[in-house]
Every structure is written in structure tokens, then in C-alpha cells.
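For reference, the structure discussed in these notes is given below.
Note that one protein chain is taken out, while the other chains of the complex remain in position.
Up next is chain A:
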Amino acid sequence: MDLDIAIETKEKVRNPTIKLNKKLAIAIAALTKSEKKPFDQLVTQEPTNKLIAVHFGVGDQDDYDTICNYVKQFGQNKIMIYPVRNYAFIEFQNIQQSLQLTQSLQIFENIKFANLKYQNKERATMFFYTKEQELIGGGMCDIPNAMRQVNIPGLYLIHDFITPEYEKYILDLIDKQEWSKLKQRRVQHYGYEFIYGDNTVNINQPADKHIPAFLEDVRAKVSDLIKPQPEINQLTVNEYLPGMGIPPHFDVHPPFHEKFVSISLLSGLVMSFKSFKGEEYHLYLPPRSCALFTGEVRYAWFHSIAARKIDKVEGETHFRSKRLSLTFRTIRNDLKCDCEYQFFCESQGYNPLTMKNKNPLLQEYLAKLNQIGIIQDNKVVPNKTQEEIQLLEEQQQQLLQIPKATEVEKKYVYEIYDKIAPHFSSTRYKPWPKIEQFLKSLEPGSLVADVGCGNGKYLGSNPDIEIVGTDRSENLLKICKEKSDAYQVFSADSLRLPLKSEMFDAVISIAVIHHFSNKILRQQAIKELLRICKSKGLVLIYVWAMEQEEKTFNEQDVFVPWNLQFKYEDEKVINQEVQQQFKIDDQKKTVVYKRYYHVFKQGEIEELLSEMPGFKIVNNYYDHANWVVVLQKD
């Protein structure tokens, strides 16, 4: 569909006399462009519990409210509205509910729609079934999904800590006080003078301003909450406008006592938390709630507020508006701190000037915990178990006459992907631009093989090529077929492909070869890619790099944990009836599986290729934490 029509007719959109099929053309153009997928792949005739609603608006709070009011009569649902986009995503709990909605719609020439009242003006809103789990929505897909409750040690979220009446009362009075203006936002300090930069207070100089009398009730309530800690005697008021945030930090240990609170007023937003071990969580703080920080989260977790105008809360869009936070603290008279988190404690050896990027105290602490050995992208990769070390050594010593999969691949790759397929697939939905570019640069009519196609992420990237996908995991291939019946896939072992030689104009292997545990297997996999490729055809290979964006793996052969949520796991496994070689994390409600990876050093894949004949390397680069090569067969 031509986008020019959309631009030309944008002015006429609000004209109710415009023909519905012209509106449909606009809708299709917008969706296709924004979701980077053809319309007939985004929508389906078959009823599902998910709908795309094209509302022809700008994706603001009003559009959201109008759709919400209409949709809620059909059942419990989640709505994602996308700013600056004219469509939204609705997910019902079951198909019956979405059927009720579509059955209530008007139909005109196969288009199902409802006339909804947006800001007192009626607009046709079209609904389409979709199988998509999530839409790109101009980047909404990249915003982390926050929960309304999380399990973080020491963190407590108390709802309705303040009544709406009291909130209104104090808001009026706070606004009348004197604000200090920082670079980005406005603040007020009471009790002690705040020294920015050091993020601390000067304990020898109590400010003239005491915590105002009109806040005494809430100050007393918080003091009660934190007993036996001495009374609250410091307050900071922060004003956050949409788009403002605060970078990750932990509140300095001295001169503040252990417990402090953050009370949200006027509106809510998402606060992000990251532990010293690297775990990340996102929590929605509703208005009038009180977040109490104690223990581990207070001393050793970084908290932050992303500088954004919208948040994603349990799969729904949440627009930010003005928010005030009241942070109540107790100042200690000494500069001491007796916490057990010395690695971040200024009174116990932490030096913020020299140790922000490299913290030997933290490394020591982590090593002592005896679970941590290697850090990757702030996700923890534990030390190998005895069993894993033995297995790697054993199969590396074997002289492999016929390159076939070893116990490492079977146990730590093949089996795992079949188990984690739906969960894994839900985290692998965004195609990487350079790979899509490669596929789109091929001549129309090219015959292409995606060896290790996984959930079929790239099978729809270029509708002008014929692409065949293959993978070792039958469960991942099932997900491919669910995405589209038109996808051509078959299961096979990439070490010995059941494909004729020299048939394909191009072959891609994305994040596959790093799963083979020895050099012979990795070379065999590459040999197969080349064999099925035509003369002068191209082969694109992506493998995980040892050198990641922020950190480097310490070793090349690693077992990376995958936390499979209980909802994706077998009941027997959760009940530990079946003997499990993988740990169960009761707190996070996951089973921890391990995937084997051999991460590649810079230059390693080129070295591997130098021992093989029959092609030229025409390009090599680093992309998305992968080393990439493009080969051209002779």
C-alpha cells in the first residue's frame, strides 16, 4: 500500500465521510511501515485472543481511555497504546472475549469496526485479529515490562500510605514553599543542607528549614514504620516531569541510617532496580504509595528512574505525568555505618572516587559467595560444576572420526532449546537490522537457507526471496509455523544437512555455531553451509563474541543460565518428582537451565576459516555483541 496516500489523506482522516476502504489503506500503510512486516503477516482471519485496533489517533491518553472504556465491557484485557502511532494492541484472557468484541462490531466490505467517541468526536476504529505476541510500536517493545510487585530483599511497597484528601492538602502547601532549581528538576530540602555531587548532607549544619508542620503527620507515620530506628529528621522533595529521570545510584551509607522511604504523590511511575550481582527488576510505584528501603536493597542495589515519558506496566502503556516524591531519612550523628555490604560502604573501605568502575571489594565479596565466577553483560554466569568440566574435557579428548554431536550439545543445547522454546521465542522477536539488510539486499527470487532458524525471526524479512528454515529444535519450528503457515521449515542436524549441494543463492547461520563444543564440529557446520551454497553465493555467519559491550567473558567455554519461569515448565519438574539436574529457584519461581556456548575471540572465526578452502571472506564486523563474517563461495 502506498504511504503517499496516507500522508495526502492525513488531513481528511477526521472527516467522517471519507470512505472506509481508504481508511483501511491508511491503516495498512501505517502498520506495515511501523511494524516492518507485511499486513497479511500481522493480522489473521482466524480468531485469537489478541487484536490490533487501528484508532487513527496519535496514541495519547485520550485514545487509550476511549479504547479502554470500549474494550473493558468484553472482559479482562491489557492494552498497549503506542505514542505517535495510530494503532494499539489488545490482549484478552481468552478467545471468547475477543469474539464477543468482534461480534459487536459493524461490518462493511469485510472491515470490522466500531464508531468510538474520541474527545467528543466520533472516529471509526478497526479491529483485526493477530497472532503477534507483541508489536514493535515505535520502540515500546524495547521498554522493560514493569511489575506491580517484585521480590527484592529489603524492599517493601505500601499502597495507599496517604489518603487522597491528605495528598491534596500537602500538595497545595508544598507548591507554595521555596523550590531550589537544579539543572534538570526542582527540589526542596528540609532538616539538613544537602550537598550535591557527594549526594550527602552536612551533618554539622542543620538547615534553618525544619520539616514543615503540615507534613508532621506523614513524618510521624514514617517514623513509626521504621522503628526502632530513630525519628525521621530529613526530607527531600523532588519534582519529576514526564521525561525526567534519575540515573542508577544507591543512597550513600553514612550519614543516613539504614531505613528510608520514598513516597509518590500526584502520579505513579516505574522505578528500576539493579542488584550488585546484576539482576534487574522494574517496579511500578503508584501514587500515594510508600516504598520502604531496608537491608540489601538499601545498601547494595542501584535504583533509578528512566528518563522517559511512558512506562510499560504488566503489558500496558502508562503515560507519565507530573510526580512529586518525598524522601524521608534519618541522619546519624556519627559518620559510621555498620552494614554488611562493605563494598559500597564509605565508612568501611569504599571510595566513590576510585572504585566506581573497578571495585575490588565487590569482586572479593562476589567470589566469596562461591557462586559467581564470570560476569556477562551484568548477568551472572556461575562457575562450572564438576560434571560440566568433566564432560567438556572428555569429549574434547576424543578423536572425532565422524563429526557428530557430543553429550555437550545433546544435554546443554538440543534438549534445552526444546524445553525453553516458547519462553525463548518470546524474548527473540526483534530482527537485527544488519541481518535484515543482508536478506533485503539479495536479488528477488533468490533461494535462501536459514540454518538454525529458531523461531523463524528472519523467515519473513524479505518477501521477495524464497527462504527455507531448518533447526534442530522441533518445538522452535512449531513456533515458526504458528507465526505463519507459509513458512517452510524442517528439522535436521546442521552437521549433516539433508539438502542437495549447491542449491542456495545465500545461506545464513545466526547464533548457531557457537553452540558446538569443539573446533571440528564448528568447522563441519561451516562446511555444510558452504556445501549447500551455489558458486558465487553468500554465507552470513553470526557467533557470540567474547568481547561484549561492557564486559568480557573470562573464559571461552561457558554454561549460561536460563531461568525458565514455572508457567512454561512441566508440573512434575516443579514438584521435583522427576530427577532434575538443573536447580530450581524457588524465590524467582524458575527452573535454572544451562546452555553451552563457545564464545569467539576477535579474529578466531577468521582463523577457523583460514584452514578451509573454497571461498573468500568478503566482509567481517562486530554487531550486537556478535562477530560476523560474510563469505563468498568460489
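Observations, loosely collected:
One rule holds in what follows: a contact is a pair of C-beta atoms (placed from the backbone, for glycine too) under 8 Å apart; a residue touches a chain by one contact, two chains touch by 3 or more; residues count from 1.
Simple rule for what comes next: contacts and distances are computed from a predicted model.
Selecting from "Cell cycle control protein", "V-type proton ATPase subunit a", "DNA-directed RNA polymerases I and III subunit RPAC1" or "Multifunctional methyltransferase subunit TRM112-like protein", the unshown chain of this assembly corresponds to "Multifunctional methyltransferase subunit TRM112-like protein" (UniProt protein name). Note that of A:Q488, A:Q523, A:Q548 or A:N620, the residue touching the chain absent from this view is A:Q488. Touch with the chain that is not drawn comes from one residue among A:E346, A:E466 or A:D557, which is A:E466.
If you put the missing chain back, the residues of chain A touching it would be 402, 404, 443-445, 447, 464, 466, 468, 470, 472, 474, 477-478, 481, 485-486, 488-493, 496-500, 503, 505.
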